[in-house]
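Okay, structure first, notes after.
Of the protein chains in this complex, one is absent; all others appear in place.
Letters are used for the chains, namely A and B, taken in the order the chains are written, and counting of residues starts over at 1 for each.
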Amino acid sequence: MSTQTHESSPVSGPGTPVLDGPPRAASLGGAWRRFLLRRGVGLVINLALLVIVTFLIVQLIPGDPATAIAGESATLAQVELVRTQLGLDQPFFVQFGTYLLGVLQLDFGTSFRYRVPALEVVMAAVPFTLAITVAAVILLLVLGLALGMAVGVATRGDRRRWLGGTFNVVTGVISSVPVYVQATAFVVIFAVLLRVLPPAYSPAYGFGIAAILPIASLTVGGMCSVARIVRRETAVILEQDYMRTARGWRLPALSLYARHMLPNLLTTALTLSGIILTALLGSALITEAVFAWPGLGGVIVQAIAIDKDYPIIRAAVFVIGLISLVITLVIDVILGLIDPRTLGEKRG
Amino acid sequence: MADTVNAVRTAAASPAGPRSFRWNAGLILGLGMLAVVALVAIFAPIVLGGQASGLGGTPNLGSTPEHPLGTDTLGRDMLARTLVATRATVLMAAIATALSSITGIAIGIAIWLAPRRIRELGLRAIEFAVSYPTMLVAIIVAAILGQGVVQVVVAIAIANVAGFARLTANLAAKIATSEYVTTARLMGVPASRVAARHVLPNMAEPTLILIAGAFSGALVEISGLSFIGLGAQTPAFDWGTLLNDGLNKIVVNPIVIVGPAVALTFTSLAALLVGDGLAAAANPRSNSTQARLVRDKAAPTIERGDAVLVADGITVAHGASGATLVSDVSFTIGRGEVLGIVGESGSGKSLTASVVAKLLGEGLSASARRLELDGVDLLGPVPPRELASKIGLIYQDPGTSLNPAMVLGRQLSEVLTLRLRHSRRASRELLLSKFRQVMLSDPEGRLRQYPHQLSGGMKQRAMIASAMSTDPVLLIADEPTTALDVTVQREVLTVLGRMNEESGTAVLFISHDLGVVRALCDRVLVMKDGKIVERIDDMAGLSAESVSHPYTKQLLAATPVVTLPTAAPTARTEGES
Partner (left out) sequence: MTDLMLDVRGLDVTFGSTTVLHGVDVTLAKGRTVGVVGESGSGKSTLAKVLVGSVRPSAGHVDVDGVDLVNHEHTSMRRYRRRVQMIPQDPYSSLSPRRTIGQTLAEAINPIRSRVSDHRDLIASWLERVGLTPDMMHRYPHEFSGGQRQRIAIARGLIIDPDFVIADEITSALDVSVQAQILELLAEIKESLGITMMFISHNLAVVQRVSDEVLVLYQGRVVEAGPVEEIYANPQHWYTRRLLDADPGSPGFSLAG
């Protein structure tokens, strides 16, 4: 047998270069190695950028940062205190060096207000934010996928128009209600009118009970968005040639949808869920205000709007940025496991 | 936002063009709602300005005839305040969207026009910016610039720039690889003019959709920032601050949150409808119904005999328009016979095959007087297992007809395990033996590979192996070599021919190429406009004289055939044309 290309050919000719043995099927190991190396380098660069951005938050304040931070009514001594606390009396690069050294030791400085390391204040809030965000993401992905797929399959080829129409209207309306409006509405309904759930966080209630409304308000809108996307994507995938091939094999419906459609759907759903998740992190910061939830949102708003507590702002921004980076990475790894083609894509 | 991203992607994926722009109900409704919002934004402050900020009313009223949405802690009418706040809120969102879209599109185009190094660096930077929550970017800006209306607008504008820049750069990169741009560049059109004439106009649709989404996002985000106290500061007010004020009184007077909540939802819904409507208009989906295959009442004109397949009077019509796509096509295929159907695109040859395979596309209805495969009446209900084992199918494009997310071993053996109830191990062995039969190299390794790791010819051989693994009585091959190189085509045809010889499987072979059909088939039907115009039984003696229909003659003359001068250099041989 003569083999010059990947093709093994039944036609042989004089002068054909003959390779030793049949060509082997290529493996995926190399793709993963390259992917992890690329993402590792990307993570380091992103972390460096995050350090620079958080450093610049203070430097970029218009006018004299120390005066702006201390406030209009501050005395000269107070302004100078802020200046030395943030190291603003040092040359620019010395400031950055000191800041970088601090960050490497996980030290963002001491909170102006609480007089404890800023990172401690932030880390105390992180579990609260992550708890509702992660729960909401898992719920909205699972529910959104199930709903979108079910409706997508049920309305394929424009069947059951009433269902498609109703689905469009209902999910459209719900997903266009801002999360914090939804949260407010939930408070009115479940806490004020029905009085079945607490209106806001308080150590007096169980954590689980208090978390229901925040998680629900973060889930519902996102679930509708995901369901809309998944339904549209389902319609697209159902028209693909490989689905026709699968129908040609007369596979049972369960295998057709669960094994042939779902993996392709997950690629899209997960790609988008990265975007949804980072957006959700933002919504969570606002939604926390509705429930007086002791998460990052409250910490950061208080630090910006009231205390001008820049060590805390820097630490909080750094931590939120880090969470986004980790989420993106995790999602890309899962995507790679499901669909190895995505490994080659240059992202991040 | 994510919803928008997907809509934008879908719109971007469809070939852009001014085709017929289809207005749809959602788009009209959305634009109508936006018009209402705009009117309120213009006139409410003029008409209701005094009422909205005038003090002295009764504070904290519930819903009353004078104050349907109650009054706030200072006794101001919430309905008036909500309507007046429209201007500030919508203006902020609109300005932020305008700023971010203009800057983002400019950056995207600049990145695309930049030298390669800078472009890649720029794209990385955008990816970095996009992966951060909008709200975080807004918070960073607020931390630097402080609180206030201008700061919030700037913050949201900056936060959304990256999204526009990424879309523009991606679309531009995609349009830049299209042949009309490369051709224009080759003709010497300067890059800036290519951008203005070709790139920008062709990204209008996805960009508009993104703008609609970004406006809705900006509205929600700006109000959100005001809501948590980083936006509009007293005495200025927008929907976000009104909502925040309401939240403080929510337990005693919940009616006051209704105004700002409804206003926010209404406007955001309007933007969503416009975005969805634009996406639908850019990418219209045809209405279709479930495919139907029914028995024609007329008596069959063909007797069964010993043929494997009897197709008598196949007619296919478009469900909605009623247009006839295939009319009264009849043929039989004997055991071990290879029947070809030749015709151009639109001749109905593939539709005919899909009726035989019982895989008619959505929105079509078909009928036949008789349709029998190996004694099974295909016009009635047929158990899927029967169909799966009796019919093998091979399609035109091996690149798209295999599932990209599944390894070959699993997807190709599923029919054996699920439909023919073979054990997993037996299925694997059977598939491996078929892989060897189609001369696929390294068959064990192929089982673990994804389709994208194989060449086109290998994929098509794997498809043939799979189609033959059920030992079907009929193999339907729909343009199986059209996407392949000539030498690969010959190999695939060889494999098909051998399969037919060794297993005695009858083949229905569809092609537009008379040359290919001639090489493989025992008999050929020529189709044009849904009808059989000629039946060729003697393939060996096929020539311009042996056929009668002018279309067949034309097809025969058009088929490019290498003419080999028998002797060494003779006079020039330039085809007949």
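Here is the rule we use: a contact is a pair of C-beta atoms (placed from the backbone, for glycine too) under 8 Å apart; a residue touches a chain by one contact, two chains touch by 3 or more.
Note that the structure is a prediction, hence the values are computed from the model and not measured.
**Student:** Of B:R124, B:R385 or B:H512, which sits in contact with the chain we cannot see?
**Tutor:** B:H512
**Student:** Touching the left-out chain: which of B:T324, B:T400 or B:T559?
**Tutor:** B:T559
**Student:** Which one, B:A172, B:L520, B:V533 or B:V547, makes contact with the chain that was left out?
**Tutor:** B:L520
**Student:** If the missing chain were put back, which residues of chain B would it touch?
**Tutor:** These residues of chain B touch the chain that is not shown: 15-19, 178-190, 193, 197-198, 201-202, 344-345, 439, 485-490, 493-495, 497-498, 512-516, 518-520, 554-555, 557-575, 577.
FYI, only the chains that are shown with their structure count from here on.
**Student:** Which bits of chain B are touching chain A when the two form their complex?
**Tutor:** Residues of chain B touching chain A: 1-3, 5-7, 10, 26, 127-128, 131-136, 138-140, 142-147, 216, 220-221, 223-225, 227-230, 243, 246-247, 250-251, 254, 257, 260-261, 264-265, 268-269, 271-273, 276, 285, 287-290, 357, 359, 362-363, 384-385, 387-388, 391, 393, 395, 397, 400-406, 411, 414-415, 418-419, 439-442, 445-446, 448-450, 452-455, 457-458, 463, 487-488, 490-491, 494.
**Student:** Can you check the complex and tell me which residues of chain A touch chain B?
**Tutor:** Listed in rising order, the residues are 3, 5-11, 22-26, 46, 49, 53, 57, 60-62, 68, 156-159, 168, 172-173, 175-178, 180-181, 184-185, 187-188, 191-193, 199, 225-226, 228-229, 232-233, 235-236, 240-242, 244-252, 255, 259-260, 263-264, 267-268, 272-276, 278-279, 281-283, 285-286, 289-290, 297, 300-301, 304-305, 310, 313, 317, 320-321, 324-325, 328, 338-341, 347-348.
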